[in-house]
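Removed: one protein chain of the complex. Kept in place: all other protein chains.
Chain lettering (A and B) follows the sequence in which the chains are written, and residue indices restart at 1 in each chain.
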Amino acid sequence: MKKIEEAILPVKPLTRESLTMWILLLVLSLLTIYALAAIDYTSVDMGKAMADTLNNFKTIFFHPAAHRLSLWDAFYEVLITMGLAFLTTLFGGVIAMLLGLLAAQNLAPKQVTNIIKGFVAFIRAVPSILWVLIFAVAAGLGSVAAVIGLTFHSVSYLTKAYSESFEELDRSVIEALMASGANWWQIIFQAVIPSSVSSLLSWTFMRFEINFANAVAMGAAAGAAGIGFDLFMDSGFYFDLREIGLVTYFIIAFAIVLETISTNLKSKILIKKA
Amino acid sequence: MQSDIFAKRKKDSLIFFFLLILLTVGSVVITQYDVSKGFTSLLKAFIWGGSNFYPDGKSLTILPDVLRKLWDTILMSIAATTVATVFATLLALVGSRTTRMNRLFSLVARGIASLFRNIPLVAWAMVLMLAFSQSSITGYLALFLGSFGFLTRAFIETIDEVSNDSVEALSATGASYFHIIFQSVLPSSLPQMISWILFMIDTNIRDATLVGLLTGTGIGFSFDLYYKSFNFHAASLVVILIVITVILIEMVSNTIRRVIM
Partner (left out) sequence: MKLELGVNREFSEPLLELKHVTKYYHGAAPALEDINFSVAEGEFISVIGPSGAGKSTLLRCINRMIEATSGEISFDGVLISKLKKRDLRKLRTRIGMIFQHYNLVDKLSVIENVLHGRLGYKSTLAGVMGRYSPEEKLQAMRIIDLLGLHDQVYKRCDQLSGGQKQRVGIARALIQDPKLILCDEPIASLDPNSAKIIMDHLRDVSAQMGITVIVNLHQVSVALKYSDRIIGVNQGKIVFDGSPSALTAEKIAEIYGSESNDLMVELGERYAI
């Protein structure tokens, strides 16, 4: 009899895991409903704005054209954005290399890794646009502020990625080298970096992809040079939808190339891990 | 033989560093980046920050207003994420190799995801602003569109990774397409998907600052207001509040992840 009762009990057991998930989803849905209800819809004519936006997108995607910029100009502007992204990634990579070594649990004492990790978490919590704007007070708006400001987030991202790559090196290898009398720097340059160089490069490239997108954003929001600034001018000052289309296509084309490369690199890292 | 390996390695790293220097010089020239100014301004910025960029007693009076803006921003980020989740889940089911109905739809779905993901957030914001002007709807829609692209790609990867084996087993028992989706694919992927949702909320709060700056809404607008009026004490208070919020949300997210994964 007891068994029959048990069988009629619900099939879905309420475990801690599923309870957490359902509560989370419920809370998020309620907050969403509240948020959507609280939006002030009266300030704009929703129907008209939606229709206008659709029309705008139609113009942007189906009738791109060059007015102010020539095709070569647009290409050159993308190159500038690429340049900003490259410098950001380079500076970030150099600093992160040092911090990554100090944040790797197999290479540095626990107190040090904790300090570095806390520092990195703080950097990440400040939106990158704010880093740029804060630096713009001292350096003025432009490429210097953009590069230095964006470098902060690159450092944070790459430190985490690098330290995890370093941690993959077996402790026993380090022990063996230590036993043979090698010092810390020798171990770093002869064992740690050579064995993780390919994943370091992959992570760096993936950050380059993110930095490209960020550099576009900084062009628009912080007056840094490059294609992002053109986007800002075309939409904010000239209201030139067709040129926005051209600029957007340029950005997408480059972004997709970068995305494809970094997807390939990522799957290679995953294969190596498995 | 051995000397060969060393010579080759030396040659490789020489080429690598040569390319690196070439690209660096190229980038410096093309972006007109002033290297010495970079270093001096870094120092200047820290000195300036230490002496100006901290909240003082007077700036605390703006606290209630900033907190309300911050709350709006959090709500907006969550709403954009959850609504994007619904659409992204549908598109990801069409796009994933495990659950696709046919090859063509899958390809189209992946194409849409890639397109949305690669259109920069600022582009969405600027274009939406043309019709919606400076309102919170603009910010919300921009975050929604950006999240939609990102989450679709993340969900497609999750579904591809997670549920292959059990899908095979369920179709061998004679279960139908929807049975398999609801009894195997979604339960297997849910924890990973929730992890992505939490990540997206966190990202959106930081991106909301950027979007808010452009569209004049939320916490980004607050910052912009004080920043442009040189009220750096107040601006620093905004930054500190954002940092606290993001770190708190990250801590909550990590706790949830530990429980569900």
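To be clear about the criterion, contacts are C-beta pairs under 8 Å (C-beta built on N, C-alpha and C of every residue); 3 or more make two chains touch, one makes a residue touch a chain.
Remember, predicted model here, so these are calculated numbers, not experimental data.
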Quiz item: Taking the entire complex into account, which one of B:T24, B:N52, B:S133 or B:S166 touches the absent chain?
Solution: B:S166
Quiz item: Which one touches the absent chain: B:T73, B:T152 or B:S188?
Solution: B:S188
Self-check item: Absent chain, residues of chain B that touch it
Solution: 163, 165-166, 168-176, 178-179, 181-184, 187-188, 190-191
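By definition in this document, only the chains that are shown with their structure count from here on.
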Practice problem: Using the touch rule from the top, collect the residues of chain B that touch chain A in their complex. | Solution: 20, 23-24, 26-28, 30-34, 37-38, 41-42, 44-45, 48-49, 53, 75-76, 78-79, 81-83, 114-115, 117-123, 126-133, 135-137, 140, 190-191, 194, 197, 206-207, 209-210, 213-214, 220, 223, 227, 232, 239, 242-243, 246-247, 250, 256, 259-260
Quiz item: What residues of chain A sit close enough to touch chain B in their complex?
Solution: 16-17, 20-21, 24-25, 28-29, 31-32, 34-36, 38-41, 43-44, 46, 48-50, 52-53, 56-57, 60, 79-80, 82-84, 86-87, 90, 121-122, 124-130, 133-135, 137-139, 143-145, 147-148, 213, 216-217, 220-221, 225-226, 228, 231-232, 235-236, 239, 241, 244, 248, 251-252, 255-256, 259
